[in-house]
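Missing here is one protein chain; the remaining ones are kept as they sit in the complex.
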Amino acid sequence: MNIAVCIKQVPVSNNVSVDPVTHVLVRDSAENMLNPADANALEEAVSLKERYGGKVVAFTMGPPAADKALRTAAAMGADELVLITDRVFAGADTLATAKALAESVRRCGAFDLILTGSESSDGATGQVGPMVAECLTLPHLTEVRSVEALEAGCLRGVKKFKNSGARVSVRLPAVLTLSYGCNDPRLPTFSSQIAAKKKTVIVHTNEDLALPEDAVGLSGSPTEVVDSFEPEKKKNAAFLSGSSAEIAEKILTLIQEKKGTGKKGADNG
Amino acid sequence: MGKIRVGIIGGGISGTALGYHLSLYDNAEIVLFEKNAIGCGTTAKSAGTVCLFDDSLRNRYWDVRLYGFESYLKMEREEKGSAGFDKTGTLVIATSESVEKTIRTGIALTRAAGYEGAYITDKARIKEILPLIDVENILGAGYTQDDGYFDGTMISNTYARKMQKNGAAVRTMTQVVEIVVTGNKATGVKTSDGTSHAFDYVVDCTGPWSGFTGKMAGLDVPIWHTKAEAFFLSPPGKKLGYVFPVLKYPAFYALRAGDNVFICKSHLSMDLSNPMHAGQWDPDKLPSTGGTDDYFIEFLFEQMKASVPGLVESGLVSSWLSYRAEPKDFLPLLGKTSVEGYILATGYGGNGIIEAPAASRDLAKLIMTGESTPLLEDWAFERLLN
Partner (left out) sequence: MDRGSRGICVFADNADGRIEPVVGELLTAAHRIGEITKEPVQALLIAEDCAGLVEELEDMAFHQIYAVETRGVSAFGDDSRSAVAAEMLRRVAPSCVLIPANDAGRSLFPRVAVKLNAGLTADCTELVVARRGNGEYFIKQNKPSFGDNVMVSIVHKAGRLPQMMTIREGVYETYQGNSPQGGEKPEVRVFQDILAPESAVSLLETLPFQGSDDMLSSDVVVVAGRGVEKTGKIGGKSALEAMGEFARKIGGALGGTRPLADSGLIPFENQIGQTGRVIRPEICLSFGVSGAIQHTDGIKDAKLFIAVNNDRNAPIFNVADYGVVADMEEILRALMERMERAG
């Protein structure tokens, strides 16, 4: 069972603001970490490897410093690390990112499974997983909550779908995106962390991937970010008032509104 | 009695403890400015250990330690949890004869103050208290059962509440952007909300930020930063199953955090001439988690292998980096400066939770009555000017 895991390095803090004059993003900290849902994908991959054998290869695209996320992956049990990095990849939207990731995965041999987190904690589009699947013409499942069994070339699992669940089966090879919190990711230890630092990182530049220039980076992106600005957010909470019963009613209304638009079964209230 | 107006910059342990002690004087008119939230800066990253003795503060200052400890016990008695006390006891390991000597003195002081304490040489007993450690190469251990660690943020918030109850004002999310100095006298501050405030005294309680704060008053505050790097470990098996005491070795210390173990390099092991350990950095750039250097993992790995082998296979849950503000002699900076009316209550160097209550008690007296104390003289800013 060979498993590719696509991971992303994200900022530790989403506390960003926008310079009112230049509209450039100002981050309150330069500290990065492994995307939380990707840790769930890695955990699933490593535990499948422990059950069925094979290897886990972690892929990430980003600047050279993104190798930190790969080191974390190695400390959690990834066997091989691939860093996709090249100036021409910079400014990629989800489509251009997926094309580069998919090409890198394709060049690293045959995989039975490709896993990733269901979304990143910064961009949170959730698009790259299904896009990689399409680039590799593989089926996919998003928001997988548990992998139950592998049998007869198929994987059976439970996924979230519109506030309910579904037990589904997918023919392998396939791409799965794992929900945040679906398992308890193992932690790096002193020794695994130190060993991870010594691990070789395979670097893929566009010389290795040989993607046409109009397919990668900013020029390969059909969309572009043209502006950023502060949302109209209240610094302080809006206070709810009324009798206790009225406040309770308001709280429940707010919760139900946020939970979605009254889907069948979603309202347990 | 005329009012004495005091402006406090910084709402960490230093500022809130001082604000509270000042608020005990009827004629004090106090405004505390905090640019973020109370106790959210380096105070929030403090381990909060206030042990009856250890090597963080020399036995000479034992009354400082005891006053801090008992202030927090009093808080806890008034309202459970208001100082975040976890009574785990403390185990201080004697790795050499000189450490052993310090421990024996500490134990004697502890007992003299009416608390439980023992110097233990029976290694089986030490293993019983903390099964994870290696007892082969140690001489013994000092064990006090009545202490443990507190929560700096909780304490700061409790002090802030108490001072407000006594009539003081606490302005959070309010940054001091200018210190008004007229003819070498600090006379007030201007804040980020565009208001001006006149004071008789302005006190810098900004700890690691003091270099920047001092500049606003035209003062060079000789503060260095040493790195306080810490890890949260998940011990093998994920459950401790016993009370993990505050554990002190000369090079590091540890305490429990739920079922996890918090472990940090001790500040006396920091080398001010090593740019990896000490420098002058911008505390605003400190990330809330992470930020530790790679060397730290290797350092801890070696320490664990040698001293606490039971933690070597721990999971690394998270890490954080904080800055301790220290003058070169590792003692606080208190009291008057060359700028009249500009007072320092900074440089606690990671010992703020231990030292701030006693230091603030004395500093409040100095500000309100003009009377100094031996402690203030010892920790005076002037000592560094010679």
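Going by the order they are written in, the chains are A and B; count residues from 1 in each one.
The criterion applied here is as follows: contacts are C-beta pairs under 8 Å (C-beta built on N, C-alpha and C of every residue); 3 or more make two chains touch, one makes a residue touch a chain.
Since the model is a prediction, treat every value here as computed from it, not as a measurement.
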*Hidden-chain contact residue, picked from the options B:Gly39, B:Gly89, B:Pro327 or B:Gly349*: B:Gly39
_If I consider the whole complex, including the chain that's not displayed, which of A:Leu81, A:Met131 or A:Ala196 touches that chain?_
A:Met131
_Sites on subunit B contacted by the missing partner chain, in the whole complex_ = 37-40, 44, 80-81, 84, 86, 151, 153-154, 157, 172-173, 232, 257-260, 262, 288-289, 320
_Where the missing chain touches subunit A, by residue_ = 11, 14-18, 25, 36, 93-95, 98-99, 121-131, 133-135, 138-143, 145, 156, 158-171, 174, 179-182, 184, 221-231, 233-240, 243-245, 247-249, 251-252, 254-255, 257-262, 264-266, 268-269
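FYI, only the chains that are shown with their structure count from here on.
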*Between subunit A and subunit B, what's the gap in Å when you average each chain's C-alpha atoms?*
39
*asked:* Help me check something: in the complex, which residues belonging to subunit B touch subunit A?
replied: 173, 234, 285-291, 294, 297-298, 300-301, 304, 312-317
*What part of subunit A is in contact with subunit B in the complex they form?*
12-13, 29-33, 186-191, 193-194, 197, 235
